[in-house]
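The other protein chains are all here in position, but one chain of the complex has been omitted.
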Amino acid sequence: MDFQLSPRAQELRERLRRFVREEIEPLEPLLAERRRREGHGADWTRWTPAPETEALKAKAREQGLWNLFLPDAQLATGLSHVEYAPLAEEMGRSPLAPEIFNCNAPDTGNMEVLWKYGSPEQKARWLTPLLAGEIRSAFCMTEPEVASSDATNMRATAIADGDEIVINGRKWWSTGIGHPRCAFVIFMGLSDPGAPRHSQHSMVLVPLDTPGVKIERMLTVFNDYDEPYGHGEVSFSNVRVPGTNLIKGLGRGFEIAQGRLGPGRIHHCMRCIGAAERALELMIRRGLSREAFGKPLLQLDGNRERIADLRLAIDQARLLTLYAAWKIDQVGALKALTEISAIKLAAPLALQRVVDEAIQMFGGAGVSEDTPLAAMYANARVMRLADGPDAVHRAMIARVELGKYAPPRHKEPA
Amino acid sequence: MDFQLSPRAQELRERLRRFVREEIEPLEPLLAERRRREGHGADWTRWTPAPETEALKAKAREQGLWNLFLPDAQLATGLSHVEYAPLAEEMGRSPLAPEIFNCNAPDTGNMEVLWKYGSPEQKARWLTPLLAGEIRSAFCMTEPEVASSDATNMRATAIADGDEIVINGRKWWSTGIGHPRCAFVIFMGLSDPGAPRHSQHSMVLVPLDTPGVKIERMLTVFNDYDEPYGHGEVSFSNVRVPGTNLIKGLGRGFEIAQGRLGPGRIHHCMRCIGAAERALELMIRRGLSREAFGKPLLQLDGNRERIADLRLAIDQARLLTLYAAWKIDQVGALKALTEISAIKLAAPLALQRVVDEAIQMFGGAGVSEDTPLAAMYANARVMRLADGPDAVHRAMIARVELGKYAPPRHKEPA
Amino acid sequence: MDFQLSPRAQELRERLRRFVREEIEPLEPLLAERRRREGHGADWTRWTPAPETEALKAKAREQGLWNLFLPDAQLATGLSHVEYAPLAEEMGRSPLAPEIFNCNAPDTGNMEVLWKYGSPEQKARWLTPLLAGEIRSAFCMTEPEVASSDATNMRATAIADGDEIVINGRKWWSTGIGHPRCAFVIFMGLSDPGAPRHSQHSMVLVPLDTPGVKIERMLTVFNDYDEPYGHGEVSFSNVRVPGTNLIKGLGRGFEIAQGRLGPGRIHHCMRCIGAAERALELMIRRGLSREAFGKPLLQLDGNRERIADLRLAIDQARLLTLYAAWKIDQVGALKALTEISAIKLAAPLALQRVVDEAIQMFGGAGVSEDTPLAAMYANARVMRLADGPDAVHRAMIARVELGKYAPPRHKEPA
Partner (left out) sequence: MDFQLSPRAQELRERLRRFVREEIEPLEPLLAERRRREGHGADWTRWTPAPETEALKAKAREQGLWNLFLPDAQLATGLSHVEYAPLAEEMGRSPLAPEIFNCNAPDTGNMEVLWKYGSPEQKARWLTPLLAGEIRSAFCMTEPEVASSDATNMRATAIADGDEIVINGRKWWSTGIGHPRCAFVIFMGLSDPGAPRHSQHSMVLVPLDTPGVKIERMLTVFNDYDEPYGHGEVSFSNVRVPGTNLIKGLGRGFEIAQGRLGPGRIHHCMRCIGAAERALELMIRRGLSREAFGKPLLQLDGNRERIADLRLAIDQARLLTLYAAWKIDQVGALKALTEISAIKLAAPLALQRVVDEAIQMFGGAGVSEDTPLAAMYANARVMRLADGPDAVHRAMIARVELGKYAPPRHKEPA
């Protein structure tokens, strides 16, 4: 294992670090305040991006802090996952940051899908403007009616009909679909229930303005609509797209999903670690500056032990994430599924724990709008579900572990 | 110890149970939906109570399900704390319920203060309409600038000036202050910094429309304003009230606070247990009805073990709460401080754990507006801070435990 | 629920408390030292009871502190389980204590079996001398070759052959079988594999000197033989006893086992709580008397928080145990299986946690022969397995919980 950063990655990290702290973090309270005062809540048709983030995006792009996630030296900087890890960690400090560097989910995952599996026409039409930050996209996989932790539960359909694909079904947690520039979704649906288990589904590119696509509502996450991105519930009623909108071909959906989820999960984890670092920093600064019973809070009772335990949790999560990143770099995401599951389990739990303790140090301020902690707490909680709940990752780790001893008796969750 | 319910309490419990489940719980999604569509967010001047809850309040009062918290046989039903415990537990199932039975914080605490310590005039003016549910009130103790876990940090002042009390300072987390019928606050402030440590503070009744009282803003709790109650940040600038608004006299603030906080904390804990029961119920129903990998979720991996551990946590929290209630009934709240601290530590932690697991069973729905879990999760988190953070309660328990062995070396948090 | 102690139970508790602290605890280091110097290790044929414990047994019996576990007013004091709970808790302080009051496992369980299910002849021959403390006994249920958490795995047989029962098989963890006065065992074996699942097994009284009974070896528990009691591995080869040695009749083994295990488990839990109290006491005394970095250890870092959390864990375990005891008193052990499982899960975990922290406060002394903590730590660990591992109790609690919502789909562990 070699987690050493290249000089290039170190240089990027330094610049990114300053950019996040000096340009993005100060923007947070301003945008939050504005949204509380002027936000449009459930009415996503009125959502607009903040001009300040648009300006920072331009600035980031100018400075080459752009599309860093994409391991392609032509289209982007061509960083390895190990090199990208500390950059994503820095981005994790602020919920505003990933988009400003064009490194936000689900666009990153969609860009990777198009980059890896898209036809030249698909790339030209969708990948190029995504990489330029000109359009946004969503990913429609999870469904409201079934347990999506088992992907074979999926009910929505994408059926070939002559030169077209006909799409029906209902999806939710389609993140980003409320953005005014969201141009298309990647839709995953059942194409052939009679095919082998992992060849039944397909992925299709669906422009958002295709007839039959309807955003039914935006979902709240702990009361937050995440404006202007949003998490939509979307219905598809006899939606027809040309067969050229299929990604890779009928029945390739699972394969693409696996390739998509690996890096996506690891990006989430890297960002979790950055968020945890920031929460710990806030906690310590608060604990050093507030006093009770004549001492700084950090001198009271078990508070310093908590700091030690949290430092340990963060460092262990980071090392495991670097290890998974290194594994992806060495053998590809499909052969690093266990390592990815391990970190997908560990990093959000570490973040949840750090934020929980940080809130405790802040008291009421920690659950209010006055600190980033409340949003981090909600995010940490969501991270234990997004891209597979803890249970699915535990099952994967156990399956691989037991597989060392005995042939598996039956198929289990991927 | 005797936790046996009287027949009267059992009968009340049965009626209350049905009322909560049949009348209140079905109202939740309707009101939540309305608030998402028509809510006024930060602009509390436009907040109004829902007509449906007003109607239910009238109905509850008619049925004698009213003011059950007050251990006074004339003014209320005169239940003991042990008798009230299971009733409060039932109310804990729904965030709407406590108000409907006129048993919601902070009004209950304020009514208790007036009932125990108020002058006849104070009772006539403030307690009677509170008991009738005609007005609402707030409690102004916590301050933004200092660690309020140490009450001696308090900076706001309530200074005697002739026949008047002059009030200055800034408070926050003044719950209920946004309610259109909020008529007054109980303000706690420093009267005499030279007095003995626990005789420096006073409590004063301050009509909300007194000149110099200004609601600066409403605070969010995980993005929620808790409309139409709200949690206010309030400034007091040379606010003058007549000396007859003092409760019990100058320097009696601490004594009253202790008497107020005991029952208030135990009510919180009882409600936590009811909320935890509901979350567990939701979790089990979901786990029995959703399938993945060909089985109900509850048949997968460790889910049934989780149910067992959560059942245990709830039952242990309930027994401890009953024990603390019994102790208050026997010796009064001031002599049951450890027992109250114990349950204030245990019950919110149990609730937080149950809700966290329930969310995990629900997936995305658990963090959305579609289940009560997201609100419960926020509430559980707040409960670990409200009325004293965990650390203060741990310190109290430890202090009493060590006091069995050695004289305390120095004073610690109360 | 009513956990109030009767005056009689209070009086017994006071006397027992003094007896344990003044007579028994001081004996511990003396006997431990003697055993280290003169112990016979694996050679159980040379084991003998200490004269000091024999003397204390006589004294305890004289003082009426004898057979307190038995809810029979003629044969014993006739205490309820709620009344016995605090007495057993006191006995839990010292591993020497239960025997001295003739309240030690497995003799208590065997006495209860004989008392509840024994014929008059069986009672005369076995129960009377057991109650007098003249003989000892063992219980042969667990087997080395199968997972005994599933009682239907049992392979040993007890087959009727004319007027006799023929016994074959191998048992282990037959506690007490090494005692020089151990006179008989209660053997549980398969009588009829074709009978309904819970009517296949029988319990038989087998004098230890019956031909074919062979103690193969004594097992160590964390290096300790528990001399002069011991935990034996025993083989039975064509052992023949008269049919009158059957308890209640063929196929009644399961029923008796359930009746036996309930009170036995609750006794274990009561003693766990007493042991935990003693460990906490030792921990606090050490933490107050030793200094590091210029302060008593208890003033350092999180040590006082630990005390608070442990106090909470003990109190919650005690209340749950009292609740289970009360339930047994009300409806009998067979209808209190969940409550018994709950406490069997909670109490040993609480003890393990308390002892673990106490050891940490003692440093090396905590794992050595100089404190009772090492033995308590071993005992706590064993308690999580004895009379059913944690997993069996979690399964029972979950089964009952889920049974409130849906009919069970298949049978699970009892």
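Every chain is named by a letter (A, B and C) in the order it is written, and numbering of its residues begins at 1.
By our rule, contacts are C-beta pairs under 8 Å (C-beta built on N, C-alpha and C of every residue); 3 or more make two chains touch, one makes a residue touch a chain.
Bear in mind the structure is a predicted one, so any value in this text is a computation, not a measurement.
Asker: Check the options C:148, C:316 or C:338 and report the residue that touches the missing chain.
Answerer: Candidates C:148, C:316 or C:338; residue touching the omitted chain: C:148.
Asker: So one chain is hidden, and I want to know which residue out of A:116, A:240 or A:311 touches that hidden chain in the complete assembly.
Answerer: With A:116, A:240 or A:311 as choices, the missing chain is touched by A:311.
Asker: List the residues of chain B that touch the chain left out of this view.
Answerer: Listed in rising order, the touching residues are 301-302, 304-306.
Asker: Quickly run down the residues of chain C that touch the omitted chain.
Answerer: Touching the chain left out of view, chain C contributes residues 36-37, 39, 41-42, 142, 144, 146-150, 153, 172-173, 219-224, 290-293, 297, 300-303, 356, 359-360, 363-370, 374, 377-378, 381-382, 384-385, 389-391, 394-395, 412-413.
Asker: Over the whole complex, note the residues of chain A touching the chain we left out.
Answerer: Residues touching the hidden chain, for chain A, are 1-4, 284-285, 288, 298-299, 304-305, 307-309, 311-312, 315-317, 319-320, 322-323, 342, 345-346, 391, 393-399, 401-402, 405-406.
The rule we apply is simple: only the chains that are shown with their structure count from here on.
Asker: Using the mean of all protein Cα atoms as the middle point, what chain has its own Cα mean nearest that point?
Answerer: That would be chain B.
Asker: Taking each chain's centre as the mean of its CA atoms, which one is most distant from chain C?
Answerer: Chain A.
Asker: In chain B, what residues contact two or more other chains?
Answerer: Residue numbers touching two or more other chains: 391, 394-395.
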